[in-house]
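With one protein chain removed, the remaining protein chains of the complex are shown where they sit.
After this line comes chain A, so read on.
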Amino acid sequence: MATADANAGVPSSQPSNPKPRPIVRIGTFLISHSALFSLICCAAGILALFLLPVLAKNTYVSENALMPGSANPMFSNHDTMEANRLVKDIMDLKLSSGIAGIEISNLLGKYMRERDADVYHHNFHVQKNQFHLGNFFSDSSYSWHMKENRSCSQYGINTVAIIRAPRGDGKEAIVLVSPYNSTNIRLSDALSLGLSYSIFSLLSRVNWLAKDIIWLAADSQYGEYASVAAWLKDYHNPSFLDSDKSDDCTCPESNALLSSKGQPNTGGSRFNVFRHAGTLAAALVFKVVDGKEETKDTLSIYAEASNGQMPNLDLINIVNYLAVHRQGLHVKVAKLYSVLNSAWLRTVGQIFEFIGKTAKIVNPQWGFGISAADYVEGTATLASSIYYQALGIPTGSHGAFRDYQIDAITLEMSPRFSLYNEVRRLDFLLRGGRLLEGVIRSVNNLLEKFHQSFFLYLLSAPSKFVSVGIYMIAFMLLIIPLPMVAASLYSGPNKRESSARTNNENPDTAAAIVTSSGSKSWKWLHAAKVVFVVHLWAGLVSLIPYLINQLPERTPTACMLVWVLLSFVSLIILYWIAGSPYSYKISHQSPNMEWAILKAVMISVASIGLGLMSIINYATAQIGAIFMVPMCLLAHPLKHAGNAGKLRVLSLTTSNMVLAVIGFPPAALLLVKGWLEGFDGVSFGDFWIWAETLWTWNSATYLYLVLIQLPCWVLCMHILLHP
């Protein structure tokens, strides 16, 4: 980009220099053939994207200290009996709806205390995330929490137990999270609690622990994420001033119950004191679901945290290794099932398979071909990986840990047989317990934080990944045409003008040269102003939901209408203040040149925006680039298309119109939704609902859509409608 843009001004202004440096010549060559090169680059970018499943590498445990599976598991049948005992106790509890949560947490507390653990109950209030601008990217330690009206209705109790490691110094800890729904406890929840408990009781007996173990039984009646996030917030930002007071004041009855039930002699306050272990090294969220798998007991791994962040690949590696090679489980990661049956993807897979086979015949050492079925499978997994990263919404409560730089994944086990089958259940518990023990033992061996393996990767199977170095190629190829075309558009009018000037130049008018060259060098000022105004408008648009949220009694459709209306009005007001983009006319600047320069500036800004977004969240940028790059490159005024052949004009106009529709974020969303679910259920307010989810999860995708894609679309509209 540097060379391309730097060269933009060079060629015309240094006519005296006969032979420029090679790099300059390469730059000018690329710029002068930018249409061809951008076509090649875009095609190569799309191809590289489809090649990603083929290029995926097998995972490997990178950190030597982990040593997964090197010790014999100590988890035995005795421990499974222990788990079963807790499961029975939980299911036997007379669950009256109001105090069920308290009963269970008291029961858990009792069991935990039997193991000589530090136990406390963590009371938390669920704070509904409101739209708040400061929340995006704000780091947890600095973030500013609004004081909200707390009510007893949104009130949960986590039960937390800590084992102090006999060989550790108390500086590090591993977290085991087992979420359960306290208002409606099911057997699967009880099983995950029971299994966690049996692991916990085993760990309280072993002598190899070097890190403290924290078991967090998270009350997930308001969502799994909320309870874990609340606990993490209190763990990292202890509040000394008001938390105890307000908790005690607002909900006296729950506190009284908790204390009287637990330990009548010592008083309940002892178990409400927040206790800490060291820094959290890793966290495992463990769940059992009643899935009824077909062939084997299955383990599903969920890893995506907010804004496309992933835990260190080593954590997934050891889980996968232990589950497959030690416990014989079937390991799954999320897939997009709608992709699996698509015929054309299968065709693409067969083509790649054929190429791979041919290559193998030519040289037996080239082993890059994969079978078509594998390819489709890999693509489905990869697509889901990209989709969840692009959405920027964590796929489970492990996402809360990533905000504090803690590597965490969710392990979801589902058995082959029904959970009510007692014999099978014990076997299932044994496997799950040994898996968890192995993972914890492995993480316990770590000497430093996870750092050896990748943080930036996409999974194409549980044991296959595409690293940042490979998937960035696809993105870069897609985005390279933008600066190139910007440079060629920018220097194009220059050349035209200077050649025109050399034809009818008068040797006397030196001053005139000074003038015209002056406006030539700064001719982008007006276009930059237009682009700036549009981006300023986009910033306003991104803030409007904050105002709309203050309205009482709002429906999604009404909100969306107000949003669109206010955006439109603010755009008109801004144009009224700063001057319409078409108002600028000076004699020596042809309209042809004017839109070219506007397009050049727009494309440069778009490439900066996409580049930035690729660093914040690669997946969003990749998907956005597929929409935005063609839209930017093909934008051409509809009125000025008349010079070329009829077919070309027609195709240019059609593609522009199509891109103009799908480039507009709400339209694109509605189309995708209509395509997936049928056009009957699509309503105008859907985009509002979707955007609302994005900002409640602080997803940068919202910022991308409003601050990068939307202004780019508006500018494209300007160019299309250029007089």
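Keep in mind that, in the parts below, a residue touches a chain if its C-beta (ideal position, glycine included) is under 8 Å from a C-beta of that chain, and two chains touch if they have at least 3 such contacts; residues count from 1.
Quick note on the criterion: contacts and distances are computed from a predicted model.
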{"item": "Name of the absent chain as recorded in UniProt (options \"tRNA (guanine-N(7)-)-methyltransferase\", \"Ribosomal RNA-processing protein 42\", \"Spindle pole body component\" or \"Phosphatidylinositol glycan anchor biosynthesis class U protein\")", "value": "\"Phosphatidylinositol glycan anchor biosynthesis class U protein\""}
{"item": "Candidates A:Val348, A:Leu598 or A:Ile616 - the one touching the absent chain", "value": "A:Ile616"}
{"item": "Touching the absent chain when the full complex is considered, from A:Leu456, A:Ile470, A:Ala558 or A:Leu669", "value": "A:Leu456"}
{"item": "Which residue of A:Thr410, A:Ser604, A:Gln622 or A:Asn698 touches the chain not shown here", "value": "A:Ser604"}
{"item": "Of A:Ser521, A:Thr555, A:Ser580 or A:Ser651, the residue in touch with the unshown chain", "value": "A:Ser521"}
{"item": "Contact residue for the chain not shown (choose from A:Gln405, A:Asn421 or A:Ser651)", "value": "A:Gln405"}
{"item": "Residues of chain A (touch criterion as defined above) contacting the omitted chain", "value": "2, 5-6, 8-10, 13, 133-134, 137, 139, 142, 144, 309, 405, 449, 455-456, 490, 507-508, 510-515, 517-522, 524, 528, 600-601, 604-605, 608, 611-612, 615-616"}
